[in-house]
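A protein chain is absent from this complex, but the other protein chains hold their places.
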Amino acid sequence: MSNSYGTLFRITTFGESHGAAVGVIVDGCPAGLEISMEEIQHALDRRRPGQSDITTPRKEEDKVTVLSGIFEGKTTGTPIAMVVNNKDQHSHDYSHIQHAFRPSHADYTYTAKYGNRDYRGGGRSSARETVARVAAGALAAKLLQHHGISVQSYVSQVGSVKLRKPYNKLDLSQIDSNKVRCPDGKIAARMIGVVEEARDSLDTIGGVVSCVIKGVPAGLGEPVFDKLHAELGKAMLSINAVKGFEYGSGFEGVKLRGSEHNDQFYTDEEGHIRTRTNNSGGIQGGISNGQDIYFNVAFKPVATILQPQTTINDAGEEITLKGKGRHDPCVLPRAVPIVDAMAALVIADFLLRQKVNKV
Amino acid sequence: MSNSYGTLFRITTFGESHGAAVGVIVDGCPAGLEISMEEIQHALDRRRPGQSDITTPRKEEDKVTVLSGIFEGKTTGTPIAMVVNNKDQHSHDYSHIQHAFRPSHADYTYTAKYGNRDYRGGGRSSARETVARVAAGALAAKLLQHHGISVQSYVSQVGSVKLRKPYNKLDLSQIDSNKVRCPDGKIAARMIGVVEEARDSLDTIGGVVSCVIKGVPAGLGEPVFDKLHAELGKAMLSINAVKGFEYGSGFEGVKLRGSEHNDQFYTDEEGHIRTRTNNSGGIQGGISNGQDIYFNVAFKPVATILQPQTTINDAGEEITLKGKGRHDPCVLPRAVPIVDAMAALVIADFLLRQKVNKV
Amino acid sequence: MSNSYGTLFRITTFGESHGAAVGVIVDGCPAGLEISMEEIQHALDRRRPGQSDITTPRKEEDKVTVLSGIFEGKTTGTPIAMVVNNKDQHSHDYSHIQHAFRPSHADYTYTAKYGNRDYRGGGRSSARETVARVAAGALAAKLLQHHGISVQSYVSQVGSVKLRKPYNKLDLSQIDSNKVRCPDGKIAARMIGVVEEARDSLDTIGGVVSCVIKGVPAGLGEPVFDKLHAELGKAMLSINAVKGFEYGSGFEGVKLRGSEHNDQFYTDEEGHIRTRTNNSGGIQGGISNGQDIYFNVAFKPVATILQPQTTINDAGEEITLKGKGRHDPCVLPRAVPIVDAMAALVIADFLLRQKVNKV
Partner (left out) sequence: MSNSYGTLFRITTFGESHGAAVGVIVDGCPAGLEISMEEIQHALDRRRPGQSDITTPRKEEDKVTVLSGIFEGKTTGTPIAMVVNNKDQHSHDYSHIQHAFRPSHADYTYTAKYGNRDYRGGGRSSARETVARVAAGALAAKLLQHHGISVQSYVSQVGSVKLRKPYNKLDLSQIDSNKVRCPDGKIAARMIGVVEEARDSLDTIGGVVSCVIKGVPAGLGEPVFDKLHAELGKAMLSINAVKGFEYGSGFEGVKLRGSEHNDQFYTDEEGHIRTRTNNSGGIQGGISNGQDIYFNVAFKPVATILQPQTTINDAGEEITLKGKGRHDPCVLPRAVPIVDAMAALVIADFLLRQKVNKV
């Protein structure tokens, strides 16, 4: 029972990988926001399978339909329901996984939890569920745009190939200029090589998505439990295959001394309060300080591989299983719009929450 | 407005560093749980300042009083209120920080958020707030004990000194055997050296706490947003000074291929379903799989240092500030019981939530 | 932002009267519950317009589609999305109400609240929204049936015609035996007369729905705020046109003395604890005591009348307005399945909540 996310800008998602549809209800999007179907569809298109030869070759159109809450081009304050129909949901053969517990998949844990499961293509545990997040995220991003806030994610690591330049040394307009969504062309080429190698070995590879949020005013985040970075962390960790989250100086920062790590305040020429360094990642005491927010999200290698693996079935018997179908050798490029969406949802929610903190 | 945490086992905390008291209401602790004051006090004593020469020398007794919800030694199902009075809250002089925005503290962000702030000793942003979490965590831990679940945290890194042995190669009974709370004596000695060096330089140092949870049955965690590791992540990131969270193979695991990373299922001699490796960290698809859960939490160096620092005041003017008083050169040893508490609260909540998932 | 209801058995609804569709996501329905499409459709058919000549003659099929969460005839524990498409949503002419604030409708208040509104047929404020509640209520009722609990509502008053017999003197199997849904045939005939008279005068009339819930075990309801009757009250008051709620002895009971009102406990021949009277309406201290739960719900006369009325438009100018179209002269008969649905949702939620109250 946790298919909702957000306190005031709140989404509730539904749908199984091979059921009739996936979708979302957005409750709490403020009235009067102008939004077009194209804007929502554009976000889904960035997530769509079959975009390039390093993602799954499945062709899914992922066309969104809005059922409520938008009238004459504007949100009305009532819940916005969006649905994306699944294609060909009856055409597949799942007999090979119906009784299998695939390694590092959720087959076993869903069965342990609920007693039964929709075994078709992973059911609810499939990353297809993120379609709903991306559709909702497009609405959130529109609200952020209205407030001058941008969210930009990119692939910063694939396997051991790591982009070492910090975000502020990169040209973020180049994120979509290559199929791996790394804004540095040279590193991108090496990353693509790693993905192709994994794909050609019938294997998969993990990586890291980095995200930068600019234009967030000071004051967002709700201590003590809903600290801004705590919600960002939860939102990211709720995405399929994510294994870690760090913001600002992160895990590396633990090696520093306080005197090195502290961000010194100053007043800039325009009278704005700023910090000379940004080890805080734009967040202090769980509240935004007006500097850029940045963080990293670790994704494990996709569990479905096209090689035979030993595992057990639901009778506890050892079996050999081999992945079928068309799968991503590396989720990272398609994870970028999902990280964007979840980050936008978190910031939109905190924007609304901050509206009630002062008399 | 986020001083509550948990869905069914839910805590609400209050209190400023130098106000009258800090405390917590636990709502949702099941009726009939036997608990003694000593058990709660013991948890607080592990967190208490002044335990050793590498923590703050402040002497705070932190004696807990239970105001409701426990009757004749058992919980009654009604809310359990616990209060710890603050000592000497009127005896301090805060004139040096009343108008200052200390570097990497929450002075500026609280002011931006709320318009005013309780500037005495950091007010609500002080780590003193965690007293309430530890008291509540003791109740949660008691519930876990009833279900055969243990939570054990330890310091695995201080500065650049890192304990490389995985948790299952350590003797976790030794955690409290030294003042830095690292179960490996040799590494502990080196860590202590690093802390002392920082302390003697009037500086501070960061580190990592690792946590292991054993005995969790398969089935805990609520997809899709309240995945078990997503809530653990949020809970950890909500602790003061935390900058990162990873579980299972974490950030290192992204370098692996799927064929290396996947955890193969097998049935052990007693008929239990197990995995041969545990890169999943005991969690698959956001749900526990019955294996050990383990994760790492990164803590930045404490922001308060006893050296002069340049910063600004609330008029935006540059000032020089020097930390006063008695502060921790390294929060790690005292962070251990806080990580324990938050982990226990998360698991207790999911234990209750799982009770309603099947007809 | 309040299109969700329930704590553990939780529904989120969407849809405008003349938008594309209305629907609901049910999150938290336990896994393993057997349910058929026919059972859900049956509940909707009881609410459907055009059932008789005393309800609106609009013909809406209200066919439900389940998009997720039910697999092979059973719930899976994942969210259950249900959608009912609206018919002919583009065929109407709303120019007469686009700028009008209809008396005792929500046109003015929605405009004041959100700045804009979907004026087609009342938009979100239309009672068409209750389609979603009834679909979700069918699932809840199925869960109650599994626990031996029944919910039965009936019309007990129309205008000044009041059924004075208490519920336990009625044959509740006769509720659907007449078109006004009053189980007493004689009173039903008089009620029908009153509705026809109102209809023929181009007017509308109010009334009361009574509800009886049998088989609820002792222990449901969550003090202190979510008392069983407090949630029943909220659920009923959230239905369109409801103006009052009372349970047990209700408003009449205030005239009694404690010695008359108190329900004396006794142990019956089978050893069950019972009360000799039931002024408590089956609820004491906000918790069910195992006796029948019963309550009354007051519905005002429908605001849409086919007579000319004076009101203002959104420029504040006085206008004359006359209802068009096909409307109910009395909502009571069609309100019965809605009261059933909301009552079932409340009890289902408390059934789940009670599962976690004891160690």
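Things to note:
First chain written, first letter: the chains are A, B and C, and each begins at residue 1.
By our rule, a contact is a pair of C-beta atoms (placed from the backbone, for glycine too) under 8 Å apart; a residue touches a chain by one contact, two chains touch by 3 or more.
This one's a predicted model, so the numbers in the text were calculated from it and none came from an experiment.
From the set C:9, C:71 or C:101, the residue in touch with the chain omitted from the display is C:101, counting the whole complex. Only one of B:115, B:148, B:166 or B:325 touches the absent chain when the whole complex is considered: B:115. The chain omitted from view is touched by exactly one of C:208, C:293 or C:348, namely C:208. Residue in contact with the omitted chain (choice from C:5, C:71, C:119 or C:154): C:5.
Touch with the chain that is not drawn comes from one residue among C:137, C:159, C:183 or C:333, which is C:159.
Where subunit A meets the missing chain, the touching residues are 8, 28, 30-33, 75, 77-78, 143, 146, 223, 352-353, 355-359. Listed here are the subunit C residues that touch the chain not shown: 1-5, 13, 101, 103-106, 108-110, 112-115, 124-125, 129, 157, 159-160, 198, 201, 203-208, 217-227, 229-231, 233-235, 237-238, 240, 243-251, 253-267, 271, 273, 275, 279-281, 283-290, 296, 298-305, 307, 309-312, 316-318, 353-354, 356-358.
Mapped onto subunit B, contacts with the missing chain fall at residues 1-4, 8, 10, 12-16, 19-23, 25, 27-28, 31-32, 65-69, 71-72, 74, 76-81, 83, 113-118, 123-124.
Please note the rule applied: only the chains that are shown with their structure count from here on.
Between the two copies, subunit B and subunit C, the Cα superposition rotates by 180°, quoted to the nearest 5.
Where subunit A touches subunit B, the two copies mostly use the same residue numbers: shared numbers make up over half of all numbers in play.
Using the average of C-alpha coordinates as each chain's centre, C ends up farthest from subunit B. For the pair subunit B and subunit C, the distance between mean C-alpha positions equals 46 Å. If you average the CA atoms of subunit A and of subunit B, the two centres end up 26 Å from each other. In subunit A, the residues that touch at least two other chains are 1-4, 13, 113-115, 124.
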